[in-house]
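Remarks on the structure that follows.
A single protein chain has been removed from this complex, and every other one stays in its place.
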Amino acid sequence: MDLVTAYTGQDVALVLIMLLMLALILGFIAGSSLILIWAERKVAARIQNRVGPMMTGPRKFAEFSMWTGGLLQTAADAIKLLVKELIIPSKTDAIPFIAAPVLIVTVCVTAYIVIPFGPAFSVSDLNIGVVHVVAISSLTVLSIVMAGWSSNSKYSLLGGLRSAAQMLSYEIPLIFALLGPILLAGGLSMQKMVLAQREYGCWFLLPSLLGFLIYYVASIAEVNRPPFDIPEAESELVAGYVSEYSGMMFAMFFLAEFANMFLVCSVAATVFLGGWLVPFMPVPDNPTPVYILLGILTFFLKTSFLVFIMMWIRWTFPRVRPDHLMNLGWKYLFPLSLLNLLICAGIAVLKDVYKLNGWGISLASLGALAMVMLLLQVVRIPRPDTFLEKA
Amino acid sequence: MLIRTWWCALTSPSDDGGALRTEEFELNMGPQHPSTHGVLRMVLKMDGERVVDCDPVVGYLHRSIEKMAENRTFTQVIPVTDRLDYCTSMTSNYVYVLAVEKLADLTPPPRAEYIRVIMTELNRIASHLLWYGTFCLEIGATTPFLYSFRDREKVLDLFESACGARLLYNYIRIGGVGQDINQKFLDRMIEFLDYWEPIIPEYEALLDENPIFYNRTVGVGTVPLEMCRSYGVSGPNVRAAGVAEDVRRDDPFAVYKDLEFEIPTEKESDVFARYRVRMRELRESAKILRQCYEKIPSGPYGLPLNYRFKVPEGETYVHIESPRGDIGCFLASSGGDKPWRCKFRTPSFVHIQLFKKLLEGVLIPDIMAICASFDIVLPETDR
Partner (left out) sequence: MTPQEFAKHLGANYPDHQFEIDPLNENCVLIPLQLVPQCFELLRDDDATQMDYFDFSTCVDHPPDRLDLVYSMYSTVYKHRIQLKVVLDRQNPCVPTVSHLWVNANWNEREMYDLFGVFFPGHKDLRRLMMPDDWEGHPLRKDYAHPNLVVRPD
């Protein structure tokens, strides 16, 4: 027992609680992915004038409305994938081929540990929380390149390389967009981020609206979702890096995609939308059980909203071409994220030196935003499309 | 051992001045690929994401329709022509039937001519909707596909009520059509048009002002007019290059000379222009259908013909406007009850040849956008 204490610097009871939480997180990822996949299919169905899966699950629910049908569809799919044969093509490099899906899920779970699901409700509130998420989740590219290379298929290889290029160019605007809120909060811990927003009296969405938009776009690219799904673009590269995978190994990539989507959205909700802060409700100094529950609920509502927007975007837009993607990342998002950092620095000064309250900060950020719009009008950055010329 | 390998790699003299050595590789796209429209195979030589050389290979869907036609009576060939281009079976029925009628010197009654025009135009709508859906799928937008198929189903319902089939109609027969249509069919058709015409702007709204779509299509896959001529490009693809060429206007068949319609053209001849031309053609087809509704005469819908009638010796070539372009039928008869030789000149066969030239130097995603924009259909290429 002393050994544990010696190595972790923490109480044995605390370590046990953390392990329990980790188990909870694992269960949560699996469960939430199941629900998310079902939700994605339902959202897609609604957007596309269909009803989606209806036959699997309780008949009564399906009769009630399209939104309650097919609840067990993904569970059935998961069981099917679980019992399918794992095909390892003979020309593959077997070890990285098997390791890649394991790695991608591991990375995903690791990144989850700092997410504050509610007040005092995260596995471990690391003091480098934001950096942890960004650093760990950027490891997914490693697994994708591994999968692409070891599959020994040209489509997989192209997918893996595309993914590497995409991740590199989107990691940077993503981190720079997060730098603004970090500056405002004055710390990297996720819980501190939430508390700082309470202290400011407004969500960081307002001071760094630009940052939020950049983060959101970059995070879609980060999790390889359409319209930035170029590594697995099914009409071009068959299925990209997952072309050669089957059964549960394929399911792990699939699961990681949805878990990652939830991850980036929960980071966005925490950093920009106030995390578990319940709107229009004073935060007690010592969290009561009621407030904790409300907080968790709020957090999930915010995150689900962002996830829903991601799904909406997915089913609306055509796929971006890889070179346009790089253009967007480097030429537009990156400079704009620097601008966002500048605005956030200004707001932080206003808060620290002039002691502005929430309303003042909101007003100031809106003013800054208006100035940015004006600046963009004056500077006339060429738009990334040729639409105006064409019409 | 490992260290030695590493050392050798480190110290071995590089012969290219230290630059990274790159290599072209061959990519076999198709015949089983999600977006090669059936079974087109393209042997691509790639430099990373960029295509260096492309060699389209066809023949994976070769059902020897021309040989089969030589083995059947003139009437028996019609169901075979259905399979020529299963997206517009009516058109391929029609072109074959026209060739037989020209050789046998038959003139179908006017009502039959109108019914044929109605069916061809409805089929043009169905085919363009199919094209719209798959084109969007290939540039990565999934939703428009469902929208277009929702409405295509309604056209297929109309076909079903007229001839009992939804895909392979065998409807246009020598000397007329298979069955008469009634007033109810015509009313349903107008009902469909009233419902559907306001939806066309919805299709366009999904794509037209979308920057991603613009970037993917504008300036991509440009075919200059001289190239169109040399390759024999026809139909919407050549109209996108700015010339108002349409068999319905230049060499009118059936009753097209009595109908008023515009020939939509665009100047740029890129993927976007081809998309615009097709979307505008949808409206023109609707216009033609409404005129047919007004003008269709009553009377017989076909000529009484012997099942195994003989066609006098001779050769002829007729062509009509299919949704994909200029489809033609060269028919030779030796005086018997079977065609001696039946050759189909199909637009996709012509357009696929363009790819070799057009795909040089483009990126992988552009391959999909360009191939889809030409509206190629493999069964009519391979025949």
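Chains: A and B, in written order; residue numbering restarts at 1 for each.
Basically, a contact is a pair of C-beta atoms (placed from the backbone, for glycine too) under 8 Å apart; a residue touches a chain by one contact, two chains touch by 3 or more.
Just so it is clear, the model here is predicted, and its values are computed rather than measured.
Peer 1: Determine which of the presented chains are touched by the chain that is not presented, and list them.
Peer 2: B
Peer 1: Among B:72, B:188 or B:290, exactly one should touch the missing chain; which is it?
Peer 2: The one listed residue touching the chain not shown is B:72.
Peer 1: Sort through B:79, B:109, B:211 or B:232 and give me the one touching the missing partner chain.
Peer 2: That would be B:232, which touches the missing chain.
Peer 1: Residues of chain B in contact with the chain that isn't shown?
Peer 2: Per the touch rule, chain B residues meeting the hidden chain are 58-59, 62, 64, 66-67, 70-72, 229-232, 243, 245, 250-251, 313-317, 319, 326, 328, 330, 332, 340-341, 343, 345, 349-350, 352-353, 357, 382-383.
Following the convention adopted for this analysis, only the chains that are shown with their structure count from here on.
Peer 1: Can you give the whole-Å distance between the Cα centres of chain A and chain B?
Peer 2: So the centroids are 42 Å from each other.
Peer 1: Which of the residues in chain B end up touching chain A in this complex?
Peer 2: For chain B paired with chain A, touching residues are 25, 27, 33-35, 48-49, 136-143, 146-147, 150, 206-207, 209-216, 218-219, 272, 363-368.
Peer 1: Going by the contact rule at the top, pick out the chain A residues touching chain B in the complex.
Peer 2: That would be residues 44, 47-50, 154, 158, 161-162, 226-227, 229-230, 233-238, 315-324, 383-387, 390 of chain A.
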